[in-house]
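With one protein chain withheld, the remaining protein chains of the complex are depicted in position.
Just so it is clear, A, B and C label the chains in written order, and each chain counts residues from 1 on its own.
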Amino acid sequence: MADLRVNVAGVKFQNPLIAASGTFGFGEEYSEFYPLSKLGGISCKGITPKKRDGNPPPRIAETPSGILNAVGLQNPGVDYFIKEELPRLSKQGTVIIANVAGNTYEDYCEMAEKLSNSEVDMIELNISCPNVKAGGVQFGTSCESVAAITKAVRPYCKKPLIVKLSPNVTDIASIAKSAESEGADAVSLINTITGMRIDINTRRPIIKNNTGGLSGAAIFPVAVRMVWQVANAVKIPIIGMGGISTWKDAVEMLIAGATALQIGTVLFSDPYAPIKINDGINAFLEKNGIKSVSELTGSIRIWE
Amino acid sequence: MADLRVNVAGVKFQNPLIAASGTFGFGEEYSEFYPLSKLGGISCKGITPKKRDGNPPPRIAETPSGILNAVGLQNPGVDYFIKEELPRLSKQGTVIIANVAGNTYEDYCEMAEKLSNSEVDMIELNISCPNVKAGGVQFGTSCESVAAITKAVRPYCKKPLIVKLSPNVTDIASIAKSAESEGADAVSLINTITGMRIDINTRRPIIKNNTGGLSGAAIFPVAVRMVWQVANAVKIPIIGMGGISTWKDAVEMLIAGATALQIGTVLFSDPYAPIKINDGINAFLEKNGIKSVSELTGSIRIWE
Amino acid sequence: MKYDTALCRLVEKKEIAKGFFDFRVQNTDLMNNALPGQFVHILVPGKTLRRPISICDVENGCMRLVFEIRGEGTDILSQMKVGDDLDILGPLGTGFKIEKGKKYAFVGGGIGTPPLLYAAKQADTAIAVLGFRSSDAIILKEDFEKACSKVYLTTDDGSAGHHGFVTDPLSEIIGEVDEVCACGPTPMLKAIALIAQKNAKPCQISMEERMGCGVGACLVCACKTKINNVEGYSHVCKAGPVFRAEEVVF
Partner (left out) sequence: MKYDTALCRLVEKKEIAKGFFDFRVQNTDLMNNALPGQFVHILVPGKTLRRPISICDVENGCMRLVFEIRGEGTDILSQMKVGDDLDILGPLGTGFKIEKGKKYAFVGGGIGTPPLLYAAKQADTAIAVLGFRSSDAIILKEDFEKACSKVYLTTDDGSAGHHGFVTDPLSEIIGEVDEVCACGPTPMLKAIALIAQKNAKPCQISMEERMGCGVGACLVCACKTKINNVEGYSHVCKAGPVFRAEEVVF
């Protein structure tokens, strides 16, 4: 058995596989399949200061090798999360990451403060959600705004702070640098790429929100490229995600520069994907005589 | 038979299906399958002021529902194109679009001038090629640079001018507006999305250029979204492309706001795709009692 | 376990009307827990999302799944061959609550009829009202005749049974029954809910929404509801697909 443990900003994960925010709820439903301790961690459904109902349905559409979603951050609010979900979650033997989204700086700061006094292990700033009208992705698409929000939240955040980046930008490396320069402990990427599908008979967008976020295997090559670009630009660790579907994809993303991984969409076709991917990584490491998964991180040999 | 003719910036196409630049060469190879007059038009392989050898191989990799390529603008140069390829091409009974790429403003202006005195029907400014070191996509990723290059080329270009946009940007609608404001007669989008794949055994990028441009069905929902955004922002016609693989995709792209379409990657799996797509569009129009394909353009009914 | 994934062997396949398929698949573990009105989530080769299909019946060691070709996914599914294995996640969701000693009306429209069959078989007394587009789209009629004391048939075009909608026979018999269970297109469900309400009869309806995970984690399958006077979105895959009619905000 190879060593699958990874360390992201001082937080120890028993393996690099983290369930991606929004695809795993608060873990309860998937604990029916396997103990949550099999996972490196769980990035919980994005929470906001108050309960949110989310967008009207339909919220999902299929695309070639991918899906669009526009849930719109439906969630019970940060207080409910801390009181009702976290006590159970923090006993599962896996790293718990709170994923937070707000409309204003104050929203983010308030949540960071509350969560800093809770049992969560890390806080992930979701400044890249494309499916809400105010806030969300707006904070995530320029270097200035990313620097500003990171700076604003940093003093309130006593937990390791992850900034989650949007791929809907011209230069993700500079944006990652802005987050790093204002004190982010890690970055995670990529969130979904904005997309659209239209029903040709009704001429209506399939998703009621008109646009949705593209995730799944289709975006994998874009995610690998962005993780690699960001790895070249920052020193803080990267949690890589976007379309990882097989253990090979996982290895590829680690080689590109990721220290840990999140997987989302693949869970919908195979709830057991994290287990299978961990097994696959382990077999790959053993076969190649590599002792620890962290040796893969950033080991890409680019062509000069 | 429904009316499949479309008009882009005064140029008449017998149907909306145009072969995408770089996937169809100068048409010769595909004329083995069907007369080129079956196509609405051909956007020729991107040309530069002088002959270019392009990038070292491998230049292509497969991804889920897509491909990455980094040809690097291998081409025989504008003079050769005008002298050796165009005479044959302009006799094929289809619209001929010259796709031009350069390293400097002068490069673009020189080619626009030469081509303005040639038989080509339109000129497509490729300011979005991600696979060359100098020039290429650099011109295409900010409003200022797009405005500047369009402005520079405009006086030299006596043919209808199409500006081809890169999807690797934060706000494609503003970029389209910049092109429009400096006199572009049409915009075409999307070029490829930059991506990367790594061989997990050698830890080398599969493509020798390290990164490549993602095309094919995987990017279709992103292309639809961008065409829709641009259609909301500009008055000039849009040539929509990016992952169109079936007649349904074609109809969807038209509804999103495109006046004409380009198809590229699908040709690699099915050289007959343009014919089949035209037949499918025609059947759809007939079934729904729609007289002309142009009635579809921009007919999306968004959710308020 | 409440639900799990499993490979289920396709042991019998019939096209019971043009474009309507009747699959029998084998997997005792999954079936043993299955309740009427629950569904399974089927992996379709080449597709990212599973497809939700109701459990039509559990019988002779087989689970029965009846579906119509509606798009690419169901088309691929219809091409599976006897002997192939289907990757199924289930049983999922909250189904119909069928109580002892009660008399039920099962009202189904088109491809909404399959989930009612298993429920009808569990009811002590059952009347079925089944509506179809036309005579060539009629499915499961004999099955309901076996399971119910009476079956009313309607077609939109009058090519079989009563010419009209399921609401016509339902209005006539609603006085006789204790409760209504319905599945079908949303406008039909809305009309049925209204009839039930007017007659002060409890009514359970099965809703449809596009799904991701199928287990309640991803929140994409939202259905507007009003429960205990609080408006919000409930999840068709976990709180549903069957809701009490008065809970659904149409």
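Basically, a contact is a pair of C-beta atoms (placed from the backbone, for glycine too) under 8 Å apart; a residue touches a chain by one contact, two chains touch by 3 or more.
Computed from a predicted model, the values in this text were never measured in an experiment.
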| item | value |
| --- | --- |
| Omitted-chain contact residue, chosen from B:Y80, B:Y105 or B:Y272 | B:Y272 |
| Touch criterion as defined above, residue of B:I18, B:I67, B:I97 or B:A223 at the omitted chain | B:I67 |
| Residues of chain B in contact with the chain not shown | 22-25, 28-30, 32-33, 45, 53-63, 65-67, 69, 71, 74, 216-217, 265, 267-272 |
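Rule of thumb we're sticking to: only the chains that are shown with their structure count from here on.
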| item | value |
| --- | --- |
| Chain contact topology (line, ring, star, complete or other) | line |
| By mean Cα position, the chain sitting nearest the middle | A |
| Reference chain C; chain at largest CA-centroid distance | B |
| Whole-Å separation of chain centres (CA-atom averages), chain A against chain C | 36 |
| Centre-of-Cα separation between chain B and chain A, whole angstrom | 33 |
| For chain B paired with chain C, centre-to-centre distance based on mean C-alpha positions, whole Å | 47 |
| Chain C residues counted as touching two or more neighbouring chains | none |
| Touching two or more other chains - residue numbers and ranges from chain A | 63, 65-66, 216-217 |
